[in-house]
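Every protein chain of the complex appears in place save one, which is left out.
As written, the chains take the letters A, B and C, and residue 1 is the first residue of each chain.
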Amino acid sequence: MIIIMKPGAARENIDTVVKAISSKGLQAHLSQGDQVTIVGVVGDKTRLMHDNLELIPGVDKILSVTETYKLANKKFHPQDSTILVGDTPIGPGRLTMMAGPCAIENEDMMMKSAAAVKAAGASFLRGGAYKPRTSPYAFQGLEEEGLRYIRRAADAAGLKVICEITSQRALDTAVHYVDMMQIGARNMQNFELLKEAGRSRIPVLLKRGLNATIDEWLNAAEYIISEGNPNVVLCERGIRTYEKATRNTLDLSAVPVIRQKSHLPVIVDPSHATGVREYVAPLARAAVAAGADGLMIEVHPCPSCALSDGPQSLTFEQFEALCRELKPYAALAGRTF
Amino acid sequence: MIIIMKPGAARENIDTVVKAISSKGLQAHLSQGDQVTIVGVVGDKTRLMHDNLELIPGVDKILSVTETYKLANKKFHPQDSTILVGDTPIGPGRLTMMAGPCAIENEDMMMKSAAAVKAAGASFLRGGAYKPRTSPYAFQGLEEEGLRYIRRAADAAGLKVICEITSQRALDTAVHYVDMMQIGARNMQNFELLKEAGRSRIPVLLKRGLNATIDEWLNAAEYIISEGNPNVVLCERGIRTYEKATRNTLDLSAVPVIRQKSHLPVIVDPSHATGVREYVAPLARAAVAAGADGLMIEVHPCPSCALSDGPQSLTFEQFEALCRELKPYAALAGRTF
Amino acid sequence: MIIIMKPGAARENIDTVVKAISSKGLQAHLSQGDQVTIVGVVGDKTRLMHDNLELIPGVDKILSVTETYKLANKKFHPQDSTILVGDTPIGPGRLTMMAGPCAIENEDMMMKSAAAVKAAGASFLRGGAYKPRTSPYAFQGLEEEGLRYIRRAADAAGLKVICEITSQRALDTAVHYVDMMQIGARNMQNFELLKEAGRSRIPVLLKRGLNATIDEWLNAAEYIISEGNPNVVLCERGIRTYEKATRNTLDLSAVPVIRQKSHLPVIVDPSHATGVREYVAPLARAAVAAGADGLMIEVHPCPSCALSDGPQSLTFEQFEALCRELKPYAALAGRTF
Partner (left out) sequence: MIIIMKPGAARENIDTVVKAISSKGLQAHLSQGDQVTIVGVVGDKTRLMHDNLELIPGVDKILSVTETYKLANKKFHPQDSTILVGDTPIGPGRLTMMAGPCAIENEDMMMKSAAAVKAAGASFLRGGAYKPRTSPYAFQGLEEEGLRYIRRAADAAGLKVICEITSQRALDTAVHYVDMMQIGARNMQNFELLKEAGRSRIPVLLKRGLNATIDEWLNAAEYIISEGNPNVVLCERGIRTYEKATRNTLDLSAVPVIRQKSHLPVIVDPSHATGVREYVAPLARAAVAAGADGLMIEVHPCPSCALSDGPQSLTFEQFEALCRELKPYAALAGRTF
């Protein structure tokens, strides 16, 4: 932590800062410049968390030097992690494909979807049973009935199940059906839910919030891990910007940034990021080339009949073609799927 | 709803669209232009919600004409609402002051804060018992113990209590202590929590999400109202932009926009929006001048000792001075407090 | 300037940094922490501008402590400036009203506009002769012909003229007609134009770029002042965010932030910021309450006939009513107009 004093801060103000630091058993190092004095803090900074040094007269600003997340931080865990979902690994050397419809609509469409995405190369079946929707009048999901459908469909095809959970109540039910739970963009800072997910021990796919910085995202992962669940995979799915040609702006830079800052695997969802079917394939290829550990793709037996997000869903044929197209890109990136 | 066809869309594609519309008992009106055909839909559009007309070949885009929120919509409720919290009204003609510390730290500071903010003119005591914090290692709040402190302090001073709730569990406890519950920015699209708040019947202060459009914010209010709780007050508290001179960017335009689109009262929180004590007073005055129904201000007996958000808190003296300064602005705006 | 080393940076890397600093005749102060070493630089940092310390192995990041703008900086010019445009002052104690149509369309509408805005209380007549337009097919302005119209109209009414200039060529012509030149949002970082404006000595109204930070905005002012023209007034006119209910998001926090960081006057343009006539009056009041030194308002004799930006223009009657409404707000803010 560094405290920057205002130009011409009085000697007594600097002393007050130094005293506040040393009163916590920490050391203060002074750097006296021409215009500005800087105070560096040495020691366990968490002891200072409750002090508002910024309000001491003469203090200009306070800069944090180290990240607040530790368990998700590559600095303290330099080797990239592989997360096991049952016997299916996510991480280095593999390209994990998660595919399926946005919402679970009935058993039949899940059975068909499972068979189709498995044949194309996916290892996870996705499908929403609890749907966070902007309007209370939009379709909200089949809940437990939906979970039963996706479980049966995945078992029949030999796939793992991933479902979004949106509340403690949904989590309590979902644990009986899913292999991996997804925490969606809108709940990325629903800290109560993160803690519950941390206590549950089921692997978690943590989507980035629409307005979350990468730093906040890794802190959200820290919530889960610090409750005892180290099995976290991150998912970039677009952030909100002024540009409206796509639903959100896919931030592919997040892939190399996460690779540098964290040991956790990171996958990419180009379907939700763009909201446009034609853009899914080029951005899926780009994600693989950027180093993503996997992809989440929306696939629907009949996109024009879908209960939600049809315009961005691929048909079975399109998904099969995409997987074929992705294989050589995955190979170049040193990944198999 | 309007469907815009691509230039040169085939006759049969247009027919498919028209058939899809009429199959739901709705009427389609065609507007054949030089380059583009437009199809207007007449009737109850919710019947079309499950159709993905956008995927019919030849369709370029679909435009929504009417808002999805109804109960929060001024079009269907032209008179501005007054929300009663007990016997304290929020709405036209009044400037409601909510003030207090960011976090409840102990009983003593709540007693002092209550007395001070009451004396200055506030009618609500605020204070966080459940704190949503970016890092799991930051102070998370005193929970029920904190609720007891704020209740006692408010009762002693003759104030109403407003507290943020962050989960179903917190809500179940809080109903026994608070007069109004706050749903914070990070939970604005925690739809499960919105529904619970809707079923609880306690008045709700709904803060705008950091990345929420005004339309999404009003849809969030619709979640609460449509569950049976019409007592919703909105609170603008800054949105996330690229600018970093303030913690967030206070969007004061939201006040006249909400006034035009909704009948619900709207208040402003300049403390969280800016994160800087010096900017609170000018923006508080601006909010009143823009037409806000109230203000939420952070006040702390000793900002430099605060457990959270000290740098943006006013001292008792500063709050008292602010209230004095605001009175003539409130009078100009036709409001008393 | 502060150099933060990576955790566990090698002793030799730290030495390299220290040598790079001392080789420029500057002093390096070391702060050795548990995990991290910090190097403070003391002396004239501009000597280091050409060194890329960041690339020395072991360096994590470099933080700037002082602003790069000096002449626009309140730290070195603590008293708020009053800018004289002829004999008309802009600054403390006054609320300067600039009003008129978006584009100059003909002489008659300028004469009428001048008379009306003068009567209501404006001291500047605005009107665009060179219009920056998104599409090359939109109306681009009357150029010199327009400048003649606005000059005559302003002279007849006893007003100062302010016009946007968009190029060196426009500037060369405009100097013969205008009292103050405006550099628009899209040209805020057209550095060649800023330098020309700096050499011209005519007072400059510098609008904030749509995506400019306040720091970049003050650096743009520094370009003008450092070329010899200290007569710069800033104008907040909305920034681009994800929100689409208003054309841009008016960042009123910029008013107190500029007040704190700079001695230059700052005015507000609620017309361009919102793009909606109904929102102009509430935000004009808010700007005055926030401490703005003036307002720029679009007024048109017949908004529904305007060649550009009609929807946000006030009629003469609306402008007159707005000025009447603003007077007591100005009085509260200690300003006359």
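By definition in this document, contacts are C-beta pairs under 8 Å (C-beta built on N, C-alpha and C of every residue); 3 or more make two chains touch, one makes a residue touch a chain.
All figures in this text were calculated on a predicted structure; none of them were measured in a lab.
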> Given the contact definition stated above, which residue among A:A10, A:L84 or A:L332 touches the chain not shown here?
Replying inline: A:L332
>> Among A:V257, A:C305 or A:A321, exactly one should touch the missing chain; which is it?
In response: A:V257
>> For the chain not shown, which residue from C:Q27, C:T82, C:T173 or C:Q189 touches it across the whole complex?
In response: C:Q189
> Pick from C:E54, C:D108, C:E145 or C:E317: which residue touches the chain that isn't shown?
Replying inline: C:E54
> In the whole complex, what residues of subunit A lie against the chain that is missing from view?
Replying inline: 211, 213-215, 239, 241-246, 249-257, 259-261, 273-274, 278-279, 282-283, 285-291, 328-329, 332
>> What does the interface between subunit C and the hidden chain look like in terms of residue numbers?
In response: 46, 49-56, 68-69, 132-139, 166-170, 186-187, 189-193, 195, 209-211, 216, 219, 222-223, 226-227, 240, 277, 303-307, 310-311
>> Which parts of subunit B face the unshown chain closely enough to count as touching?
In response: 2, 4, 7, 29-36, 38, 40-44, 63, 65-66, 75, 240-242, 244
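By definition in this document, only the chains that are shown with their structure count from here on.
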>> On a C-alpha centroid basis, what's the spacing between subunit A and subunit C, in Å?
In response: 38
> What whole-Å value do you get for the distance between subunit A and subunit B if each is reduced to the mean of its CA atoms?
Replying inline: 26
> Once you find the CA centre of subunit B and the CA centre of subunit C, what distance in Å lies between them?
Replying inline: 31
> Multi-chain contacts in subunit C: which residues touch at least two other chains?
Replying inline: 241-242, 244
